[in-house]
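Every protein chain but one is kept in place in this view of the complex.
Moving on, here comes subunit A:
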């Protein structure tokens, strides 16, 4: 990527996305509910939530496309809509389909570049960067979804901005594309840019993000480093298999564990939470219970995500009663 002529994003200490008490209501429906979080430079921040959680609405409000009902969102301390031209401040991919199929990739990018006073050679650079240089003059209408995603990423990179936002960028990409895009996001963050990445797939974040902002039903569920999220979210459980399931369950419950049968009835498999594998093994030995399997399960991000967002849903449903 070409270095920014005037010091560029590397010197931008304040390239922060700041969302405070952001609320958006459509009629009676609240899409985003008093949401507050901060996205900092030099990191990839994942924006997670189930479908319909309000991720896209939040991104649109940050970009000044939708006006918040209450609250505010700023980028580098300024509401984004105040900029007369945006591409040098924030690059965004909201939806790969937001193009005119009748134009070529080069024409699409040229029009956008020109509107922001960005030189034409930058169009060739970003097309090269995303691997679309060879199809630059083909009509976008014939592009696959993966190619359209690449074009959307090229659009975001056009102004060499310090802040980048991507909504579900890997949708429709082939495995090679997914790997490429992950490396790109890591590199953009390493260059000191703010990279904000939405997805409904936790597995995607596992490989890319440093920080997570998790929302459910328009509310903040968690905003913390990825590692903390994984540890905090899931109660660690231990899988146990034994021919003396009833006996062991009684012993472990007496020791303060929570025991759930797993698999078919009589299979002798238990999921134990509240005790470590060592302790379970010791208790089984002391009580003469034979163990066929004793496996500690590590916390999975996916499980943490499901658990936390499910909680937020239950919480809201209970509240509205």
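The rule is simple: a residue touches a chain if its C-beta (ideal position, glycine included) is under 8 Å from a C-beta of that chain, and two chains touch if they have at least 3 such contacts; residues count from 1.
Please note the rule applied: contacts and distances are computed from a predicted model.
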Task: Given the choices "ABC transporter permease", "Alpha-D-ribose 1-methylphosphonate 5-phosphate C-P lyase", "N-methylglutamate synthase subunit A" or "Glycosyltransferase 2-like domain-containing protein", state the protein name listed in UniProt for the chain not shown.
output: "ABC transporter permease"
Message: Using the touch definition from the top, which of A:100, A:187 or A:290 touches the missing chain?
response: A:100
- prompt: Which residue, A:27, A:77 or A:142, contacts the hidden chain when the whole complex is considered?
  reply: A:77
Touching residue (missing chain; options A:22, A:53, A:92 or A:284): A:92
Task: Can you work out which residue in A:14, A:52, A:263 or A:296 touches the chain that's missing from view?
output: A:14
Where the unshown chain meets subunit A, residue by residue: 4, 6, 8-9, 11-12, 14-16, 60, 63-67, 76-78, 80-90, 92, 94-95, 97-104, 107-108, 110-112, 114-118, 155, 159, 161-162
